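Accompanying notes for the structure given below.
As you look at this complex, bear in mind that one protein chain is not there, while each of the others sits in place.
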């Protein structure tokens, strides 16, 4: 693991979720750019002293020297955005597969460059746009693929939080500080931190790409350097229209990612905070609520369910599914087998590039006086 | 009553809600442009034969001749949009107060003209933007007026329906037929029929006017002449930003009007379909659910509540509140008293003009390639 | 109307709900046992002075003298429980139909006696167990009648309130005062005031009668003379088992009447506070939510719906349905027609006797050390 030292939010998440399914073991880490922090984090994580490294460069080079059985099988990169590119690149080029936190890079150029590096390296790469992995997200995607909704017409996706409604970054809160700093976070504030999840979710479930957008970015908290709110009109392939709105100043909202999609024949509605229910509406009969693991759910959805219906599965489980599938892919490759399409059903560099493109285009639109721009490279 | 013959939806609503509080009695009507339909409607409504008139002109002139105790006290106009102006004008000019269904007129010019007529006539005028009359809408407005939210930052308002997701107007359904006909409905489809309610609700609760907007109108159902879907970015006075989206093709949505407003210190959320709950979110404590007539509710809100908490009040009760207040105003005026601000707390011609302006500007924006336009006369 | 003077809760409810459908007009009343209160109430209700009577006896006798067109068509009795029997009896015996608030009488003996009087009089009688009249209650009943649930197994019905969690009766609150007074309320406290609604609802929807019960009554608020809480085990005809619990000390509960019924094949769940939704669960497919007036709802349920789906109908509308049907029955009888079974689908004396029997048996069981007792006359 690179990044994710003591006190890290997302590093701890990656460790918990990688462990759930008993297929992955944390064997080494460069947990901080500060070598002593890295060492103490390693100790707290019960690692042998010699596998908590002082830098990611050291880790990659030393692990490479170890025998195949001992050395790490892949690297998880969980640093702030500006520190994704270098370790991902170096890991890939030294023959390690990579799981990378989102957004994939500091800017679009890096993302495009990474794609080339991945292709050249032949290594596997996963990007933790974790929200696509909930069982009811899979169910929604499956219903749409199977034509249950008919042609899609309208997509409304939202990702609202309230934790940055005040100037939290001035209080020394570490999570807030780097997210609102353009040097560490990149050009997008809320739009990068959480807006890309919404964009990814909408494209994933609908199977449609955004073709153009008109964005209205705002920074409500005085003195903040990046956007903390965005309202965006969307056009999708095939004529569907939509709205994406995201914010970190919606007082009282925790992690309110939700989506609705309406087609000619039916509609779906899903809320991340109550993720085990999927509302399905129809033209001519009462609406249904599809429930994780319950009667009438597709095999595709059940494939990412771990426990029986009514035992709520949450954020960590969904997140862990990326690791679980990634481990399956690596095991199959090692065993000389070919992973299936379903094994590979997790986000990768293409989703990463879409995310970075989205950030760029949203900012371009907003800066141009909220004009429509095409979402293309 | 003018319009609202047998089979009418909104005419029947007006009759039920006017009756609830025991202050208003239906005494006469011109229920249809077809005299024999008007007569038979009158009979079904237990009216004396001579007070079901063949035309609104006849009604206004004949009622005017009756003695003050017998003749109608005011006129309710519940015809399709294109038939609002003429009867409202004639009633006012002949000394009758008027309650008019929304939108106030066929186009903006008529609305502006009506304002002049009202002022000249000295008569009272109410417009049935009924959704502002729910107790929890009043509670939300009061919280904002009292500063509980601080300066407002974001307003998200939606009015979605699904009943026009197919080409219902071709099936002979009368309600659908006139609403999608530009000759009877006006320039707006969904945007006029329900979008104006959303616009009115947002401005009413927030106390802020929309200053400019960028609209993306769509007609999804092939062959339909008016919009059936709209996604709109909003700017409000004082720097608040927002989204208004409305649709009649959201399969499975019934009458999903809802609003959220976030300020610096707190937020509110209200859903018309479960109107007796108001979620109030805070920066630093658990969210609350304010409930109609329950502990902790303002006198202002309780003033429009009829029964104890937990006995759900619905659409008809809220609608009836306009009639109740209108009756109070007329009674006080008749008694030589001055109605209070609270007595007059119902929509009138100003709200009607805002609604017509909104329709015009949305269409102007959308037709100009979804550009920003100022929302001003 | 007998009872229901100024400040009355239920009297005002009866007046509002009787008016909604435009079939019933308040023409006279004896609104209080205090003649001057009755007079002033009549004035406030816009009645002619000579039809606000000083006593119910006076009203019945004088109205009887009026010509058929002028005199009242029926009497609504909305007094506290101990004052039901005398006016109902006198009205019936003088040729007036009667609508009576629940519970039907002060004790079981009176209820049995009333049945005889009704039969002898040939007059119509309705009892306002209003909660059976919600559209989604009708939908639930219909599903069960049609066999959608199969044989019923388990019924859980609850009616919880919190308004008597403190000794409100000592504060001079009139509604509280008579309800906890055995001389005015009868032998039951919560069990009579609201428990009978729960019993009635369970028997109505299920179509099954309670055969025996085991009750645990409690008075939690010190110094109160009647029960304010009850937990009851139930056995129904056909082997179904159940629970009825009711309370007026459940802090924060408003008017939480809800019911669930599980059969061999499906289940239903309904909550009075959100009355327009009915959850229907199945063995082998996702659960559905049936919505008032929406797609897939039975004609039987739609027959008591007044407005389109998504326009919430509430307590007053459901209550008004009893009056609406009662008016239909009277109109048909007057016209020499035979009312249909559906016209007569409102509670009457049989439901009244069941309610009084229930109160008696619950108290008998609880007093005997919470033993099982048969629920039979």
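Should a chain be cited, it is by its letter among A, B and C, assigned in written order, with residues numbered from 1 in that chain.
Basically, a contact is a pair of C-beta atoms (placed from the backbone, for glycine too) under 8 Å apart; a residue touches a chain by one contact, two chains touch by 3 or more.
Values in this document were obtained by computation on a predicted structure and should not be read as measured data.
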Among C:62, C:115, C:142 or C:265, the residue in touch with the chain that has been omitted: C:265
Residue in contact with the excluded chain [from C:12, C:128 or C:281]: C:281
Among C:33, C:94 or C:218, the residue in touch with the chain that has been omitted: C:218
Which of A:43, A:167, A:183 or A:311 contacts the chain that the document leaves out: A:311
Contact set of chain B toward the excluded chain (per top definition): 280, 282-291, 294-297
Hidden partner chain, residues of chain A it touches: 9, 12-13, 15-16, 19-23, 26, 45-46, 161, 163, 253-256, 272-276, 291, 294, 306-317
Residues belonging to chain C that touch the chain removed from view: 153-154, 156, 162, 165-166, 214, 216, 218, 220, 229, 231, 233, 241-243, 245, 247, 249-253, 260, 262-267, 281-283, 287, 369-372
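Please note the rule applied: only the chains that are shown with their structure count from here on.
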Chain A-chain C separation of Cα centroids, rounded to whole Å: 55
Chain A and chain B, separation of their C-alpha mean positions in angstrom: 43
Numbers and ranges of chain B residues touching at least 2 other chains: 253
